[in-house]
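Got a structure here, written out as structure tokens. Questions coming.
For this view, one protein chain was removed and the others were kept in their places.
On to subunit A.
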Amino acid sequence: MSTPAVELVALTKSFGDVTAVDGVDLTIRDGEFFSMLGPSGSGKTTVLRMIAGFEQPTSGTVRLAGQDVTGRPPFARDVNTVFQDYALFPHMDVLANVEYGLRVKKVPRAERRERAMAALESVQLAGYAGRRPTQLSGGQRQRVALARALVNRPRVLLLDEPLGALDLKLRRAMQLELKDIQRDVGITFVFVTHDQEEALTMSDRIAVFRDGRIEQVAAPADLYESPASPFVAGFVGTSNLLEGEAARSLVGRAGTFSIRPEKIHLGDEVHDGDATAPGVVHDVVYLGSVNHYLVRLDAGPTLTVLRQNLRGTTDEAMALRGQRVTVGWAPEHVIELGADQQLQKEES
């Protein structure tokens, strides 16, 4: 296997009394689309800033392509960043923004111009070279920021929640576009986000952050189907947790278990061989193509059940509210989770 693009060894960062990043070990492969996912304050952005060189780690090592760069300033690292608020230079036009990195590196004028225009073309903004950043929409600024970083052909591209400021439709389109661009240029992307759907859509692998530590590193499907902890199960997708007495009566043994809402069947959809449990529909949440049914089981916990609106009317679905139902699930869809001391403590 080739040298990893990024290696973090026992990386720690404290701001005064607060430990933002607490002993992170991480290996990001060359050419991979890697996401760092976590709630705000989980340390993912601080890790990104330490890879870029904006923050110095309190302890630990940052290696880029096998080289220790821990003490190096940002301008001596072969990485580029797409900032959350884009950080385009407002006093330069779009072309000058994109050319900036090449001008600093003293690339000859003709080559500079050619590469900058090519980069602008790749993000479909060739016609906007003479505009000022203030004259562009949010989505266009985002593309300029991307072109400005990619034109330098860095070994690693760091993206700090670059889609956060865009509306939902544009964000979806940009997610697919980013993935395409990454596949074309073959550069390692390290993508920071708090949006689990975004991470699942684009990433080859995802690291889930929590309180400055990594909970789990896995491919999207593995993360969703076999979360390592209740936190991961809850943060990536919706999760129904069964623990304690409820776990013993519903699963048949002690432990902490999770069942995804789409794996639970309702009423006449329960198959033979499914584990079943009776309960009352506490609420129905209409979400357009699907409905969420909140079923309070006689055994204690309330489960979220997801059902597609394939048949029947919305009125019929809503009429289930307050009705007694039976829910069921295939035993193989019950995921056993590792112990999660902290979450249990918080809940008790």
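One rule holds for everything that comes next: a contact is a pair of C-beta atoms (placed from the backbone, for glycine too) under 8 Å apart; a residue touches a chain by one contact, two chains touch by 3 or more; residues count from 1.
Here is the rule we use: contacts and distances are computed from a predicted model.
The chain that is not shown carries the UniProt protein name "ABC transporter permease", picked from "Thioesterase", "ABC transporter permease", "Alpha-E domain-containing protein" or "CidA/LrgA family protein".
Summary of contacts with the chain left out: across A:Arg63, A:Arg115, A:Arg148 or A:Arg260, the touching residue is A:Arg148. Taking the complete complex into account, A:Pro74 is the one of A:Pro74, A:Gly164 or A:Gly255 that touches the chain left out.
Among the residues A:Pro4, A:Pro133, A:Gly237 or A:Pro261, only A:Pro133 touches the chain that is left out of the figure. When you scan A:Ala52, A:Val217, A:Leu241 or A:Val281 for touch with the missing chain, the hit is A:Ala52.
Residues of subunit A that touch the chain left out of the display are 52-54, 73-75, 79-81, 83, 85, 87-91, 100-101, 104-105, 132-134, 148-149, 152.
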